[in-house]
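First the structure, then my questions, so here it is.
Let's look at chain A:
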Amino acid sequence: MKTPELVVSTIPHVHGGNSVQKMMINFMIALLPAAGMSVYFFGPGAIVVIAISVVSAVAWEFIIQKVMGRPLAISNLTGAASGLVFAMMLPPTAPWWMICIGTFIIILLGKEVYGGLGNNPFNGVLIAWLVLQMSFRGEMAGWIYVAGEFLTESTPLEILKFEGLESIPEYFTIADLFIGRTTGFIGEVSAIALLIGGVFLIVRRVISWHIPVSFMIGVVFLSGIFWLMNPEECADPIFHLLAGGVFLAAFFVATDMPSSPTTPIGMLTYGFLCGLVTMVIRQWGAWDDGAFYSVFLISMLTPLLDKIKPKAYGR
Partner candidate 1 sequence: MTVRDIINMIVVLTVVSLVCGGGLAMVKMATAEQVEYQKIKNVKEPALKKILSDYDNDPVSDRKTIITGKDSKGKDIKTTIFYAKKGGKLIAVAFEAYGSGYGGPIGVVMSINQPDEVLGAIAATTNSETPSVGGIVMASSELRDQYAGKPVDANFGLNSAGGIINAISGATMSSIGVSTAVKNGMEIYKKYKSDILG
Partner candidate 2 sequence: MKVGTFPGGLNLGSIASDTSTFHEVPSSGTVIIPLKQYSGKACEPAVKKKDEVKVGSIIGESTGNDDASVHATVSGVVTNIFKKYPDMKGGTVPAIEIESDSKNELDVTVFEGTDIELIQKAGVVDLDIDAVPLHSKIALAKEKSVNTLIVNGVDVESQFSSRAVLLSEYAGEIAAGIDIISKLLGVTSVHIGVIEKASSAISSISSACSTAQVVGLKDKHPQSLRELLVKAILGKEIPQGGIPEDIGVTVISAETALFVARAVNDKKPVIERFITVAGGGLSKSKNVLVRIGTPIKEVLDYCGVSVGGAGKVIIGGPMMGTAIHSTDMPITKETTGIFVQNENEIAEFPSGVCIKCGLCIDICPMKLMPFLISGLSEAGKYAMAEKNDIHGCNECGCCSYVCPVLIPMVHWIKFGKSEIRAQRSSE
């Protein structure tokens, strides 16, 4: 041939430019409102926790990938994003060594031992959180409350569980829960900030609406049944939706890609089951909040839920 050789390859010849890095940047941007609110309510302690968590997660990722002889993949920002979500699930008083242990577990036991990103059957952040919950109960429950006067050391759900429904109005109103003027893990307190972030994620197509919406429907459904049966002792669905980690779990934890189903019906089932189990734990369980536990439990069903395929065209 006379002309120079042209490049030949299979289709498609163009790419949309989507990448894990872009998704993770969007993911972290979506967490910024919640992080900002946590700094406002909990003070500089929250910044320290977030900074330690993000930096140590990236550092562990670097070290572990070097030691294991894997190609470095820090630039896809999954480590940083995991560190940020993880910080959201810690109390503002979390000691530095505990955060470092947690991020180590995220990267090693949550991701790299399975062969790296995409092969992990569970959300590494949840694994680390559960390990810390089992090991350091005291350190995982140190609330401080900075903006405004000191009210209580218990979270709304602890008050509901151990003091009863009638004590809640003494400490919190629904508006407080919505804005975040309450106790809890640094990222879970402000429902409005999480909602803004979650909607941003859905608009940017980083996550689909199925899991968060069905998660909340599950919570509202079961708490509604409990409430209708016994309005004297059970809190109403709005309280259950706003208190504790439902928003954080629904938008940022349950939607972890490798450990959640991929098909629409699978995602809807997954979210709904997460919501139900959350309420079961809150109602009858030993823990006050079940949002994160339920996600971990239901993510074991993911391979099964992935068998629910959409109806193919022409089938």
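If you want to know what made the cut, all candidates are chains of the complex that A comes from, given by their letters.
What we mean here is this: a contact is a pair of C-beta atoms (placed from the backbone, for glycine too) under 8 Å apart; a residue touches a chain by one contact, two chains touch by 3 or more; residues count from 1.
Keep in mind that what you see is a predicted model, and the values were worked out from it rather than measured.
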Selected partner (touches chain A in the complex), from 1 or 2: 2
Interfacial residue positions of chain A with respect to candidate 2 in the complex: 1-16, 18-20, 22-23, 115-119, 205, 208, 257-258, 260-264, 267, 309-315
